[in-house]
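Removed from the display is one protein chain of the complex; every other protein chain stays in position.
By letter and in written order, the chains are A and B; residue numbering begins at 1 in each of them.
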Amino acid sequence: MTVTSTSGASRTEPPAPPGDTSRVSATARIEARPDGRGGTALPLLAGAGPLAPRRTRAPVPGEAHVTLVGAMSAPLGGDRLAVEVGVAPGARLRVTASGATLALPGAGSDPADYRIRLTVGQDATLHWLPEPLVSVCGSALRQTTCAELAPGARLLLREEQVLGRHGEPCGRLTTRLTVRRAGRPLLDQELDCGPGAPPGWDGPAVLAGHRAIGQLLLVQPEFESGPVQPQTLGEYAALTPLGGPAALVTAVAPDALTLRTILDEAASDLLNDRFEAVRS
Amino acid sequence: MHLDHPTTFPQRHTHSSPVRSDGSRRALRIGLGGPVGSGKTATVAALCRALREELSIAVITNDIYTREDAEHLLREAVLPPERITAVETGACPHTAIRDDISANLEAVEDLEDAVGPLDLVLVESGGDNLTATFSRGLVDAQMFVIDVAGGDDIPRKGGPGVTGSDLLVVNKTDLAPHVGSDLDAMARDAAEQRGELPVVFQSLRSEDGVKTVADWVRERIAAWIAA
């Protein structure tokens, strides 16, 4: 796994005592809307603290592409970070990241808080494809991803959690993914790992020693009439339709690279309609 | 909130009601129990072939390993596939037909939802021991199927299936000479155990071998409709 490091100056200083002002509280904002010429404009692209969204060349015509640069050495314990992404009706946005996000120990015992809020309008498309979130030994992070989708919105979302850098035990990592569509709950899942997490998290019912966990979610109106057929993707991954028009791949793997291979293959098959649909 | 479609059979979620919402009597449910290999599935298949022209029939199997009996019936094509369903029994087939019949009652209702009103539902138990019998909450009548090759002392040994079932079927009579079973002794022992309750000796290898049992089912249906 490649972990890019472009830490800001404040990160090279010795840890500050708890309660001081060096703790980061920052919200980055991205807004996409149709440009009126068949493409997607980015009227708002605002970085903050360690989060720097950059417009990059879109590989797909009509789509805007934003890369989150430099998010990787944050969040430290105590940080309050947020990313808010709005995709207006009809717009198409892809968001990726330049490297993995590392959850690092902070000065105090406060966990870091990282909130991602995604809003996708009618006939709009968002591909939210960040790099893995790595829980470093001694860190504590709570990440929440909330997606609010219009009935005709499309969302491809990938989340990967990696428990510890190579060979180290992980920190405490709590991630919750909440997806609402047309105002109703579609998916709500929380994973809680590491020291202090409820017992059994590493046992045979939950992770059984796997160090990389991933979800790949595709929500699209076409699934309303033809949901995917559930199927296993090897021993440690499965594709399942959700209660609404969505397909979810859940996978666990020994490492981030193996996990990514599984999720990439599933994403390609899902987007190219290669999975069997349920015939009704 | 997405609600389910209105149900055609609002007796769903109730237990043991003999009538449908429209006042008609629900399907007669007949259980077939008995030891492994005695010919329950073969009897079910033969009954379906004998009765399917005159009655709307469905079959529920209670297998030990998922769907093997159901798949046998599907291969034999005794009924269209939507009329055959398997209930999973968690390694305890007798529990699913006696102590906790909820999955079987669900299966009955699912079949009626899928294919419309039925006249007869045959509920086959997983091959179990001589003590396994059906709950009266699940079936209206039950037959117990044993065979001559399983030993001609089974009727003498008794047990709830042999003594209390509404019909005792002694199957594979064609094998009696080959396995040294004494059919007369079996009949005497059965009569002693069962009193007035009927016993049928059958060989499904002979032409129309299931006729006596099929006639017994017809009588049951007539009595059920008249009740």
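Simple rule for what comes next: contacts are C-beta pairs under 8 Å (C-beta built on N, C-alpha and C of every residue); 3 or more make two chains touch, one makes a residue touch a chain.
By definition in this document, contacts and distances are computed from a predicted model.
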Inset, instruction - Using the UniProt record as the reference, specify the protein name of the hidden chain from among "Sugar ABC transporter permease", "Urease accessory protein UreF", "Branched-chain amino acid transport system ATP-binding protein" or "RNA polymerase sigma-70 factor (ECF subfamily)". - result: "Urease accessory protein UreF"
Legend entry - Candidates A:Ala28, A:Leu51 or A:Ile213 - the one touching the absent chain: A:Ile213
Inset, instruction - For the chain that's not shown, point to the residue among A:Leu173, A:Leu242 or A:Leu270 touching it. - result: A:Leu242
Inset, instruction - Pick out the residues on chain B that sit against the missing chain. - result: 1, 3-7, 10, 12-15, 64-67, 87-92, 95-96, 99-103, 105-106
Legend entry - chain A, residues in touch with the chain not shown (by the definition above): 176, 178-179, 184-192, 198-201, 203-208, 210, 213, 230-232, 235-243, 248, 250-252
